[in-house]
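Before I ask anything, here is the structure I am working with.
What you see is the complex with one protein chain gone and the rest in place.
Note that the chains take the letters A, B and C in the order they are written out, and that residue 1 is the start of every chain.
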Amino acid sequence: MSTFGDHFRVTTYGESHCRSVGCIVDGVPPGMELTEEDIQPQMTRRRPGQSNITTPRDEKDRVLIQSGTEFGVTLGTPIGMVVLNQDQRPKDYGNKTMDLYPRPSHADWTYLEKYGVKASSGGGRSSARETIGRVAAGAIAEKYLRLAYGVEIVAFTSSVGSCHLYPPTAAHPSPSTNPEFLSLLQSIDRKTVDNYLPVRCPDEAASKKMVDYISDFKEREDSIGGTVTCVIRNVPSGLGEPCFDKLEAKLAHAMLSIPATKGFEIGSGFGGCEVPGSIHNDAFVAAADSELPASVLESGAARSGVSRPRLTTKTNYSGGIQGGISNGAPIYFRVGFKPAATIGQEQRTATYDGGSEGVLAAKGRHDPCVVPRAVPIVEAMAALVVMDAVLAQQARHTAKSLLPPLKQTINSGMPAGNGVTEAAL
Amino acid sequence: MSTFGDHFRVTTYGESHCRSVGCIVDGVPPGMELTEEDIQPQMTRRRPGQSNITTPRDEKDRVLIQSGTEFGVTLGTPIGMVVLNQDQRPKDYGNKTMDLYPRPSHADWTYLEKYGVKASSGGGRSSARETIGRVAAGAIAEKYLRLAYGVEIVAFTSSVGSCHLYPPTAAHPSPSTNPEFLSLLQSIDRKTVDNYLPVRCPDEAASKKMVDYISDFKEREDSIGGTVTCVIRNVPSGLGEPCFDKLEAKLAHAMLSIPATKGFEIGSGFGGCEVPGSIHNDAFVAAADSELPASVLESGAARSGVSRPRLTTKTNYSGGIQGGISNGAPIYFRVGFKPAATIGQEQRTATYDGGSEGVLAAKGRHDPCVVPRAVPIVEAMAALVVMDAVLAQQARHTAKSLLPPLKQTINSGMPAGNGVTEAAL
Amino acid sequence: MSTFGDHFRVTTYGESHCRSVGCIVDGVPPGMELTEEDIQPQMTRRRPGQSNITTPRDEKDRVLIQSGTEFGVTLGTPIGMVVLNQDQRPKDYGNKTMDLYPRPSHADWTYLEKYGVKASSGGGRSSARETIGRVAAGAIAEKYLRLAYGVEIVAFTSSVGSCHLYPPTAAHPSPSTNPEFLSLLQSIDRKTVDNYLPVRCPDEAASKKMVDYISDFKEREDSIGGTVTCVIRNVPSGLGEPCFDKLEAKLAHAMLSIPATKGFEIGSGFGGCEVPGSIHNDAFVAAADSELPASVLESGAARSGVSRPRLTTKTNYSGGIQGGISNGAPIYFRVGFKPAATIGQEQRTATYDGGSEGVLAAKGRHDPCVVPRAVPIVEAMAALVVMDAVLAQQARHTAKSLLPPLKQTINSGMPAGNGVTEAAL
Partner (left out) sequence: MSTFGDHFRVTTYGESHCRSVGCIVDGVPPGMELTEEDIQPQMTRRRPGQSNITTPRDEKDRVLIQSGTEFGVTLGTPIGMVVLNQDQRPKDYGNKTMDLYPRPSHADWTYLEKYGVKASSGGGRSSARETIGRVAAGAIAEKYLRLAYGVEIVAFTSSVGSCHLYPPTAAHPSPSTNPEFLSLLQSIDRKTVDNYLPVRCPDEAASKKMVDYISDFKEREDSIGGTVTCVIRNVPSGLGEPCFDKLEAKLAHAMLSIPATKGFEIGSGFGGCEVPGSIHNDAFVAAADSELPASVLESGAARSGVSRPRLTTKTNYSGGIQGGISNGAPIYFRVGFKPAATIGQEQRTATYDGGSEGVLAAKGRHDPCVVPRAVPIVEAMAALVVMDAVLAQQARHTAKSLLPPLKQTINSGMPAGNGVTEAAL
């Protein structure tokens, strides 16, 4: 199904060559100021054509809110959003060989196996245009999370091919222990990331190297993959479910649903699997309130007296999630993107009917590297996951708050008067 | 919510110290022979106490089917399953420091933040016992997939700490290009994997090295992580949804929902992000029917004349999934597990109330490495994902089959008489 | 949430005064011919302004398919549909008293209680315009059901106020035993129903009486309710789930979700609660294949050799559903609609703030009786329920068909060779 989320639910529609693409967002809190100006910036960041190393199509992608707001305020009802399809040039895809040969590693063949029919453009819905609805919905989630909790979500390109922002070193086999990386997670913002367009890797040297690297692939009509790292700051603690819907499981689901993704790591990730538990365990320390950033201090939660967690961790191998539930520390993760399947080079492959092999020459205009454009999509999907978990947790917390206090603290090992709330067994 | 799957839906219950753990499995096809003997083997493989490097608790874990079958045949109604909790020794956890200090990197703290109460054993539902219901449900899914399609799901330990079954080499930076690895994926079975107990790494040398490696951590009352690789063979093509519920997204969700997981890679994974598209693209070739294994030839699908895909791929960087949909090639993925959080060593950390720091000494009996026991859990979750996708696709395929043939082939670029079904536009 | 259905899933958006209303339909089988011409007729039947006893607004309501089809054939991907809002005259509602007083029995007050904000038109989403998306989605479901199984869904006005098409008599306290009623259920079609516009009650005398009755209410600026009866013919047997999602439970859910509904009865309904079981039980008889209508004989199911049930029932108090599951007999049910809340008469009621009582005078143009316009909405919701159940059952049936035959018939009381399939225990 084309639906994501249980409490904040996004349903998308649209292929490359249809009238429009769009989505319906259900579960938006009522009473929030919201206009297209809140949504367009991320739409524009997602848009191709932002530099000469991305595809030259100028899609415009103006989002139009259809419903769910009045006088610029959300009503609590579903928000329909539409982006018209323009400048699609379906003929680009309609060459002879593309009708005969399914493109290797593209969705042409599997869609046909699945549906028994296929769109003229091949995979159709596997087009990157499908992500427009996600980015629009994510922008709404983000606005709420920022207003209510001061949540900040920032993604950036952390590698292109073998060029890494933080290549593994003897001292830091995984970036999780690298103070430079950890410091970047604390401070990076989108404006800074976009200063490093077209690659969105927030480092002068790495960025320059990546630009050259990609240009090289573009010249050879080839493609290359890379990774996006994303940090979510100021997440409330307590988000995520203990079993199947652990917060990292939902993030993994969300990220692997983005076209062309191959992997997901939370916190220390695969590198952390090689670190002894005695080092990898994140010891607790008392949290220092003075460090709260402005976005948190000005949030609705702060105004409403929602208390911040009493504890934080010395290290953050966990990536802000323990036992599937957020602990209030920054959540960070990395997403791997494969090289784009559609390339200009000739490819030798079989025809749809398996009868013969031949040469497929793609003629479309395609990104040599999709990673920089994936940055706002990663941010959007992260926002959708966190928003859904926030609404679930708000319900649980409010439900509990209406219960009478327990008559006794039960877990007798815990000394009385230790400052833990009466309900803490 | 404690529910997984849309069409084949598992709901689990249970913590470490309650009466029983179990699950309800809804959507099991009717008319399948099923008794506890079909389920117990994977329960036993999951069970701790299988060797001196896993925890010595002898939990027995006998599964009891409560409903949904009669005379050993499934009725199509929900199957309730229960495993009684025995030999739990709650006192093991009840020492004084464990009541004062949340265990670092465990779920104690986040559960308290989430629920405002906590089980005496800390995270409670974050216990590995929660996975019992998953394994029981997975065994049912597996049986169906085997009978209906000849699907084979086999997982094994691919690394422990820095000991890798296929360490990266200059020639093969990622195992995806290593012929030894690819050949192993084609042939590995569970019996072979269990010949290499206690580590379940199907290689004499690597296995021995891992045993020594883990023993070393055990001695130091420390823990270490590792990775599990899983292959799913003979998957029908066409499984998975094009957008949010891509097959790899559901697999990622499923795997990251297993306790202690840190990462997921499908096919070439993160390594594939560094390979040029011109190499990474999996060219199509005609499939050779003669190669079908016995499990497929004897399956219900074969009996029913369900045709196998006409095409396969020369290479399999994609890991059997393209555009979110299975292409019939083996699906393989890797899951990273962190070192277990509970260790025997003393740990310096803060009290629940943040008032002071002190020393927490865990006294429970714990696995120094959870990876070998995770093998059947990974298999179970993989089975649940594939089973859910199979039911979804069966509905779609059957729905289509009742429609009248289209009056024309529409995508005129495709020559007539090319063997593609009339519906293939 | 604004979503209906698990397998055939409709999500709607839109209020009275926003840019457009519409929906996304997910789960549409691929390979079905579908254009706006398939959808518009029901949209037009739903449209106000069809006669002088319904509201004079001319909303046009042209549906535009946005996605999910190409060259007039469904792709299997979500179908987005949009209907622009025109001629809405928001000022009609903006009079002074309507801002001060919540309209009695309307959604103005409860929406404000729910959301803390309200649309300028009061309930906003409670507007009948919200049903546009449902009708559009229902038309797609209907087309599939007709092509695949020959399903026919026809609703009609069965009462307006105290004017009943089949008033209770001594001989027939409930229409379920009335041969005239049962014969009408067998033959009624939409064309006939629309011959009795504006009330859509397919009987000359009753129709005329109802027209006069409604005109009387219109004159007095009052409103009146009524009932719609709906029959679904040629439904496959086996639809519906045994427990929470019984087919009649889903129908009840669907019907009570239509604005202004007050009750739902399946088959003999409330009247049947007064009939002894010995009479009410529907005895089985062998089904006569010769009676199959053309729509069934030409359906995909017939072409595919899907067999019709071996049995049918002598009577049909059950309304085609037993134990929550369809038995192949006609499904029929009745839905009650209250008098429309918005009336032209003055009403004495309290202000929003409860401070004072006064007089609210509605000025909008409103239906004195919504029942005739509800007819296509009832049909649409019925189609959505049946379609969802069909997809669920197709998956189950196909899943079973791939299992090996059972080694024995188990329920030994059943004699061998009785023609029941081997799997029938």
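Descriptive notes on the structure:
What we mean here is this: contacts are C-beta pairs under 8 Å (C-beta built on N, C-alpha and C of every residue); 3 or more make two chains touch, one makes a residue touch a chain.
The shown structure was predicted, so the numbers you read here are calculated from the model rather than taken from an experiment.
Shown chains touched by the missing chain in the whole complex: A, B, C.
When the full complex is taken into account, the listed residue touching the unshown chain is C:E357, out of C:E180, C:D212 or C:E357. Checked against the hidden chain, the listed residues C:T35, C:Q86, C:N195 or C:S257 yield one contact partner: C:S257. Checked against the full complex, the candidates C:I39, C:V151, C:I188 or C:A341 give a single residue touching the omitted chain, namely C:A341.
Within chain A, the residues in touch with the undisplayed chain are 6-7, 27, 29-33, 70-71, 73, 76-77, 144, 147-149, 242, 299-301, 303-304, 306, 390-392, 394-404, 406-407, 410-411, 423, 425. Of the residues in chain B, those that touch the hidden partner chain are 1-3, 9, 11-15, 17-24, 26-27, 30-31, 64-71, 73-80, 82, 114-120, 124-125.
Keep in mind that, in the parts below, only the chains that are shown with their structure count from here on.
Two copies of one chain, chain A and chain B, form a contact in which over half of the residue numbers belong to both partners. Rounded to a multiple of 5, the Cα-based rotation taking chain B onto chain C is 180 degrees. If you average the Cα atoms of chain B and of chain C, the two centres end up 43 Å apart. Between chain A and chain B the centroid-to-centroid distance comes to 24 Å (mean Cα coordinates, whole Å). Residue positions 27, 30-31, 70-71, 73, 76-77 of chain C each touch two or more of the other chains.
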